[in-house]
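Missing here: one protein chain of the complex. Every other protein chain is in place.
All chains are identified by letter, namely A, B, C and D, in their written order; residue positions are counted from 1 within each chain.
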Amino acid sequence: MILAAAKLHGPHIDWAALSPIVALLGGAVVALLVGLFRGRAARQVAVPLLSISAFGAAAGLSIWQWSADHDIIAGALRADELAMAINLILCAAGAATVLLSWRSVAPREAAHGEYHALVLTAAAGMAVLVGAQSLVTVFLGYELLSIPLYVLCATEMRRAGSLESGLKYLIVGSVGSATLLYGLAMLYGATGSTDFAAVAAALQAGDLLHDPLLLTGIALALVGIAFKASVAPFHQWTPDVYEGAPTPVTAFMAVATKAAAIGIGLRFFDVALIGAQPDWAPIMAVLAAVTIVVGNVGALGQSSLKRLLAYSGVAQAGYLLGGIVVSSKLGLEAAVFYLVAYLLMNLAAFAVVVARERETAFGDDIASVEGIGRSRPLLAWPMTLAMFGLAGIPATAGFVGKVYLIEALVDGDYTWLGVMIVIGSMISLGYYLKVVAAVWMRPAPEAAGGRPALAGAALDAPEDELPGPRPGGLEVTALAVAFGAGTLVLGVWPTPLFDLARHVGRSLGVL
Amino acid sequence: MDIGWYLAVSAIVFAIGAGGVLTRRNPLVTLLCLELMLNAANLALIAFSRMHGNGDGQVFAIIVMVVAACEVTVGLGVIVAMHRRRLPIDVDELRELHG
Amino acid sequence: MQTLAWLVLILPLAGSLVSALGFRALVRVSPRLPGVVGTVAIAGAFACSIGLLVKLQDLPADGRQVVFSAWDYVVTGGVDARLSILVDPLSVFMALVVTGVSMLIHLYSTTYLLSDRGYARFFSYLNFFVFSMLVLVLAGNFVILVAGWAFVGAASYLLISFWYRRTTATSAGIKAFVINVVGDVGIVLGTYFIFRHSHTLDFLGTFSQADKLPQGSLTAGLILLLVGAFAKSAQIPLHTWLPDAMEGPTPVSALIHAATMVTAGVYLIARMWPLFEQAPGAADVGSAIGLVTLLVAGTIGLVVTDLKRVIAYSTMSQIGYMIMAVSSGVYVGGLFHLMTHAFFKALLFMAAGSIIGAMAGEQSLDRMGGFRRAMPFTFLCFVVGGLCLAGIPPFSGFFSKDEILSFLGDRGGWYWALYAGGYVGALLTAVYTWRMIFRAFFGEPVPEAAELERGHLHHAEVHVNPANGEVEDTDVGFPGPDHHIAERSLPMKVAMGLLAIAATVGGVLQIPFGATDAVDRFLAPTFAGSRMFEGVHPSDGLTLAGMVLGAAIGLLGIAIAYHVWVRRPGTSAAIQARFAGLHRLFVNKWYFDEAIDALLVRPAAWLGRFFAQTFERLVVDGTLVGGTTGVISAASATVRRLQSGFVRAYAALLLVGLVAVSLYFLLQT
Amino acid sequence: MTVHLSILLALPAAGGALGALAGGRAARWWGLAGSLLALAYAIVALVRFHAGDGQQFMTDDMWISAIGVHWKLAIDGLNLGLVVLSTGIFSACTLWATSHDWDNPGLFYFWLGLAHSSVLGALLAQDLLVFVIFFDLMLVPFLFLAGIWSPTPRADRIRAILKLFVYTLVGSLLMLAAAIATAVLNARGGNAISFAFSDLSGTALSKGSQEWIFLFFAAAFLIKMPAFPFHGWMPDGYVNMPMPVVAVFSAVLSKVAAYGFLQIALPLFPQGSQHFQMLLLLIGLASILYGSAMAFTTTNTRLVLGYSSMAQLGFIVLGIFSLDARGAQGALLQAFNHGLVVAPAFFLVALAAARSGGSEDLRDMGGIAFRAPLMATVFLIVALANLAMPGTSNFAGEFLILLGVFKAKIAIALIASVGVVLASAYSLRLLIRAMHNRVGPKVASHEISLRDGLVAVPLVLAIVAIALYPQFALHRSEPAVDGSLSTLPVAVAEAGR
Partner (left out) sequence: MSAVLFFIAGLGAVAGALGVVFLRNAFYSVLALVCHLLSLAALFLLLDAQFVAAAQVIVYAGAVMVLYVFVVSYVSDASAAMPVGGVGRTTGYLFAVALAAELMIAMLGSGLKAIDSRGAHFAAGFGGPGQIGELLLTKFLFAFEAASFLLLMAAVGAVVLARRRGGVVEEPGRPVLSVMDLIREDNLGSMAEAVNAGHGGER
């Protein structure tokens, strides 16, 4: 035995290709350790700065490894343009989250080091998930992103809502991951392998295609991934968790989790399960349609902006699913394009929500943005652009993204799903424009009480511990403006983003 | 015994776990039911591993055990936090967020 | 010649624009200046028309149809409407009548409306009307014809509503306009039917292929054209606007609603003769409607008490003659009657205006009487007009009416019915005309007449709208506070005098038995090739019989009127009581207004209200918008109710989805 | 290849943006300058346009190569008149707006300029997606213009405004899907995907595809017009916009929809158009009758004009779907005419409202003409043009429309002519009840000011000029209209005969 162990040769580790993930995980460890320092500056300034640098480093390394296209570490992961592109989205979302958290309640409650370490780990988990090239890695990535998020959701412990959202996410999320796991197990059972390549090869052989074991495995895996992407009817955790979680965490979940889920969806279905495409595509299209309807109608009549954005995120997941359904190069490109647009629009909106949560006593209620068209144009414009972008109004990145998606769907003979996207957009106008109307057309409300009414805040807590109305923060405004401007610029001149999407389109070789 | 028998047990346990999640109000028990579901998957993995005669399934199962432990830890952490916060330990009482 | 032809059009337009745009400057120079400008413009047009006449006579007979085009108006896809005018004897004849009568009426108006605050506006409108009428008669194709047709309608509307502070005037205006638009639409649609086969909108081009047009389309098209003619010429059933149009100032009634515009229908039918001769069915419709109108209008004229409305119904009736004539192929007779009617009817209206001036705006015959001595000139004019209308030789009306009826008689067949009807109408005409004269000028002088005899023109203390008794806002200044009568106003006197002379001697142009046939000869080039024009010539016997009969009937009518309203003043009431039903029918104008109201206006209004109050709310807003939003909000409510907050329910839904998805996949095996 | 149209397109928005940066009182002059410059540019284009030379002043660049979107702008016979119209109307309405002190003027003129640019973009676009983009985009400024500067109380209007925009954007979004489908289906068979009109052809699509795509486009256009029964947004929208804004909205935006039928629906989906001809004719007819009946019933002056526009657009739909060159020519001419008439009509209604104590209800008006003869004259001309009195260009348009319909479906033409009669009734009713009759209780009349005259008189002169010489417009549009009908099966059949 010992001799055997001595003969053992570890797999070749392509550190370069792995470097973005290493940067994120390393950043997490460093943040955790720096968080132990006593100095206020170390904790409140150095830790966020370190986190941002970790995200920046990961982003830089992703760009460095842009043209990589091979399996790494014994086929556990794959480094290719899709993975790198989604890494970039994750890093942008992560860095933005760090900025939004800068003066927020959540990191103080959870302690800065731990908070940022959890964010970085979740991001790393997402990167793992997107790069996953084996069933085991899929599951691990899935959990590596989920478990830190369960904790992050519950970090604002003074609010019952935060804890509630954490527990709900945990319970429903675990059901989702158990489902995924069972599906993966069945796929393993049917194909005898955990490698995507081997799974795809087994499907290619043909006689498996109508085997109930395989098909049920696909069904369960589909549900598991759809769960993370907030696809109806597996979306119900989304509104509650988004609303209850600290707003920066919500922003991170909304953008990054969705990107990761769609990324693995693309890879898992369009690489490993491409052979069974005729089996899963129709039901996935139906799920997409249901999601579009449920998300959009659910968002109507919401008064909490976070909840509204949550439902909106559900609907957007439905749109994005279209990119997977068609299993084409165009679909892949469109999905990636839309993810970037989605990142810009959502983060702009969440930045405004964060700023107004701090500035007013209305929390994330829609009343908090009323009348900011006059008083805070630098917040009003990004919010407006974000809403227009999400609704698919022209001259925003969201519009171009939708065009791209619909084009992919029509091209893939799923025209009806394209029309569903359009119908969804129609319904969505009902709530996006409501926000725009609140921003520009309603007068600023009379301040209701002097302090932000953080739901469930303990009333007997010392005065100075509860943040009163305070400036939203320069960094939050800057973030909103930057992402709002990005929405606009990429709506008018989307070619750079198209170039990126086309690069990614080359990655999944099977297509 | 044929592998199929093991798989049948696995399926039953998975369903029982799922049923437990649907019916139990105590989050602690809900966590236990989640463990049941993961263990059912583990049983399936090991059965398949035996079926194919390769070790991938077993390694997968070990990893699942790690994950299960992590989930339990965090889940219990949340429950403890809720208990400290004097929130009811009852999933049906967690209804502040809805609609 | 081309220059003259365009000048005929341009001068009135220029006059109109000068008055309209420069009214402040003009009035500043002299309050009368707008009137002078207007009159001079029309006089210029009249002069140009005469010039045109002379030039036309210089051309060879077969070359007297000249088309001048200014520019392309609508030329696309086979439509060939150019801004073109057709100068031929018929159009020049009409232009002469129009400009001549207009000139006199402008002259009359310079004093008649002098105190009116809308003096400049009035002349602007009036000049615009003349311009429009000239466009109508000079039009060289259907599109320009329709344009002129509608312009006169608009001018008529403007003038009817001239005193726009009166709701009666504005509602009369809108009524006239809408009915005239019905006519316009008729002409447009008729044009389509003809254009469909002729592929040209040009008159001469269309006429040249008249015999090639299919009968069905042609008849349909011509009947639609007749709708236009009826609307403009106040023929049944599109006549109801004309009596109401008397809301306009009296010169307007004289010019537009007696002499010129309302005869446009006659002109149209005469102009379209090549087509009508190919479609006798359509022509017969025209004849029949003409007859019905002339009789119905005559009966109403017997009982109406508003002075101007009596003349208005008389106009309807006389136009009935003309329509009947031109529809039956008696073109020259119809047009000759058009001319003489223009003279004497304008005269009658002017005279009526003079009396109304003396009555300070009051128009009811019931309040008038005994003006004979107070207003001798007016009386004289009235008598001349009355004699013309009644068809007493040697006044012009005698010859023109007689020509129509004898030609009808000559055609035989069912035209005998028209012939007989025409004489019945003549009797009615004589009776109601002289009823009017006897009631206004005979009997005891009313206080206003007595006041005038004492040398003072009556002036009302309070101005009221004669139509509904509503008190007028005096600060507004229209109708003007002062009134004018012919006896005291030279321009009015001149205008009326000239017209009276024309009405008296106009008949010499066309005396039967070959004595004179100036009109006939002049118009011949236009009607060259017509079966009716060249083929129908009444025998001398028929002509003579007709003349005797006509004169006798005219005298009989005057005698009856004298008996009823002068010798035995109570007779009228006795007859009313004896024939109460008939009287009620006549007084209510054969219930045409009521019928149109019940059949068209009220259903339309009800529909409008239904749309506005019910349909819009229930269907457009309720079902279409509300239905969609309702479904969506119901879905929204469902989604949000499912989002109950129970985490177990979420897990349950997840499992339901899982079971469903798995089932789908299992079904794929 | 010129850059002129891009400049034309950018001028109003640039003016508005500079105005927004300048803020305060200066904003209005920047906004006005942008509009007027665009107008001048458009007039130069009009003068230098040669009928029969096809598309002119072409700008053609690749915009988004990945999905085949070209930045392609051109003026042809179809859009020439409407470009001039929209620059003219926008200039007039901007001038009109300058006489009013708007809250936050920089933003106001920015949105107005952006609206102007978007409309121009939709008209000039020679690329399907660019058209769709601007077609959608041109609504956005109106959302703000109506929402922020609406005359109605805040509480009531937001719902109404949201209804308006959701409703109208619904149509546009359907069109988006249809446009993409058109391009993708055209690209089947190996061609690179492209949205440029010149790369799309009416024959590449199967009849089935054409039918649904046509329906989507038709829905967008009919809603934007609006046509019965898709006008549910119209009352809310019209009541809740500031007057200058509702004037441009009514005068210009609905025309873009009519233009879309001619530029896109007919040439690209000939079989679809043919298949749904009767449906569209019936919709047009219903719009005419319903709009007229409503215009005759309502007492809100804005809605009188709104429903009257609906009826007029019914005629335009009829003309287009006569699928006959004359009808289409008439429709295009009528689109121009209606824009030219309805903007001053709104202006006059606003002036009348200002003279009757701010009330826009006919019942509160009356007798305004007496102290304002010039205004009365202008009102009269506008009313007569609105009812398409023969001799006006509106008549020329209706004449051609009805002629085209007459050729296609006699019965429809006969019924539609009822609309002509009704038009006279409601137009005169508006004129009389506003300007004539007894003086209303709160009416304090006075003549229009010089600045008001600057807005109204050029428009009225334009109405008169085009009335005298409609051929000016017809001549320039004829080749293009023939071109857009040339792919229709009827036209093809006729040409073969």
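By our rule, a contact is a pair of C-beta atoms (placed from the backbone, for glycine too) under 8 Å apart; a residue touches a chain by one contact, two chains touch by 3 or more.
Source: prediction; values computed, not measured.
Visitor: As a test of the contact rule: which chains in view would the missing one touch?
Guide: A, B, C
Visitor: Would you mind spotting which of A:Ser19, A:Ser62, A:Thr121 or A:Thr238 touches the chain that isn't drawn?
Guide: The one listed residue touching the chain not shown is A:Thr121.
Visitor: Across the whole complex, list the residues on chain B that are touched by the chain not included here.
Guide: Answer for chain B: residues 1-20, 22-26, 28-29, 31-33, 35-36, 39, 42-43, 46-47, 49-56, 58-59, 61-63, 65-74, 76-81, 83-86, 88-90, 92 touch the chain left out.
Visitor: Write the list of chain A residues that the hidden chain touches.
Guide: Counting only chain A, the missing chain is touched by 1, 4-5, 8-11, 13, 25, 28, 32, 35-36, 38, 40, 43, 73-77, 108-111, 113-115, 117-118, 121, 124, 128, 134, 136-137, 140-141, 143-144, 147-148, 150-151, 154-155, 157-158, 166, 182, 186, 189-190, 207, 211-217, 458, 460-462, 465.
Visitor: Since one chain isn't shown, list which residues of chain C touch it in the complete complex.
Guide: 646, 648-649, 652, 655-656, 658-659, 662-663, 666, 669
Basically, only the chains that are shown with their structure count from here on.
Visitor: If I rank B-C and A-B by number of C-beta contact pairs, which comes first?
Guide: The comparison resolves to A-B.
Visitor: Return the distance between the CA-based centres of chain B and chain D, expressed in whole Å.
Guide: Centre separation, chain B to chain D: 63 Å.
Visitor: Chain A to chain B: how many Å between their CA centres?
Guide: 25
Visitor: I'd like to verify one number: the distance from the centre of chain A to the centre of chain C, where each centre is the average of its C-alpha atoms, in whole angstrom.
Guide: Here chain A and chain C have centroids separated by 78 Å.
Visitor: What are the residue numbers in chain A that touch two or more other chains?
Guide: Expected reply: 167-168, 171, 175, 179, 239-240, 430.
Visitor: Return the residues of chain C touching two or more other chains; collapse runs of consecutive numbers into ranges.
Guide: 640, 643, 645, 647, 651, 655
Visitor: In the complex of these two chains, what residues of chain D are touching chain A?
Guide: It comes out as residues 64-67, 104, 129, 132-134, 136-137, 140, 143-144, 147-148, 154, 157-158, 161-162, 165-166, 169-170, 173-174, 176-177, 180-181, 183-185, 193.
Visitor: For the complex, give me every residue of chain A touching chain C.
Guide: The touching residues are 167-168, 171-172, 175-176, 179, 210-212, 215-216, 218-220, 222-223, 227, 232-234, 236-237, 239-240, 279-280, 283, 287, 293-294, 297-298, 300-301, 427, 430.
Visitor: Would you mind writing out the residues of chain B in touch with chain A in their complex?
Guide: For this pair, the touching residues of chain B are 7, 14, 17-18, 21, 27, 30-31, 34, 37-38, 40-41, 44-45, 47-48, 51-52, 54, 56-57, 59-60, 63-64, 67, 70-71, 74-75, 77-79, 81-82, 85, 87, 91, 94, 96-99.
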